[in-house]
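With one protein chain removed, the remaining protein chains of the complex are shown where they sit.
After this line comes subunit A, so read on.
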Amino acid sequence: MRKGVLRPGHIQLRVLDLEASIKHYVELLGLHETDRDEQGRVYLKAWSEVDKFSLVLREADEPGMDFMAFKVVDESTLASLTADIEAFGLEVTHKEAGDLKDCGRRVQFTAPSGHVFELYAEKAYTGKWGVEETNPEAWPRALRGMKAVRFDHCLLYGDELAKTYDLFVDVLGFYLAEQVLDPDGNRIAQFLTLSMKAHDIAFIQHEEKAKFHHASFYLETWEDILRAADLISMTNTSLDIGPTRHGITHGKTIYFFDPSGNRNEVFAGGDYMYPDHNPITWKAEDLGKAIFYHDRVLNERFLTVLT
């Protein structure tokens, strides 16, 4: 049931070398730098996003994800969800408006999987980059690199998937789009959505908490994925796997790494969902095909390389 959580809002990633990372996300992914703050953090967005930023980069000694945020419909929803999260048994931390530039107050909590999430209701509305709101052209002509359309979702690795499911479904109002079940019926992967998208957030069972698998950005077509692959070669960027297609979500995809080893995906297409759809189930014994539909074999690096 909908609880007033709208959509993924932003992600803050730790990087080892800020300038190399900006070059990667701006020149290769095609994101736009929108601001910097006194802490040295850099704010970026993809062209079709209406709010000021969706990716924040912070230089640190170890890469990985600081937090992922979801936007909620309004301030009263933020207040009621905060109470619901506390009633679920989690501690919340309050971040004042302006702690992230031009973002309203945020409520942070740590999911049972170990990952830090946050909710917020307000962020500066800057509109789509390079197109007008009235009689907009199809796309801005000044786009670079892969021309990423939007930040789409994250895949995270951690334990306590069942409790994490309860938090996201019962408290935050996500619904289950796809799952992977082991032979004993345990859910070892859960793809959760707020929307018609096949996933807004996904989790895979892993012994260690709080690991980051990838941040994904949306492209329009398979041809765009091939073009992304060309750009990955042209720039000698570290390739993980692809271009290929997933079984789960059926998205067309390529995976690669940022200069600090954080995994990125760009993908196109894939299935749609409505809340009345039954979840799609993949068997763990067919996991090779579920993850990479063409190769149909498990790729050790995809399963084990994390930040």
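In this section, contacts are C-beta pairs under 8 Å (C-beta built on N, C-alpha and C of every residue); 3 or more make two chains touch, one makes a residue touch a chain; residues count from 1.
Heads up, the rule we're going with is that contacts and distances are computed from a predicted model.
A chain of the complex is left out here; the name its UniProt entry carries, from "Ferredoxin", "ABC transporter permease", "NADH-quinone oxidoreductase subunit F" or "Nitrate/nitrite transport system ATP-binding protein", is "Ferredoxin". If you put the hidden chain back, the residue from A:Y157, A:Y175, A:F217 or A:F267 that touches it is A:Y157.
Per the touch definition above, the residue from A:H32, A:H206 or A:R245 contacting the chain not shown is A:H206.
Taking the complete complex into account, A:S260 is the one of A:Q12, A:T164 or A:S260 that touches the chain left out. Although one chain is not displayed, its contacts with subunit A can still be listed: residues 16-17, 61-64, 157, 159, 180, 182-184, 186, 188-189, 204-208, 238, 240, 257-263, 284-285, 287, 298, 301, 303-307.
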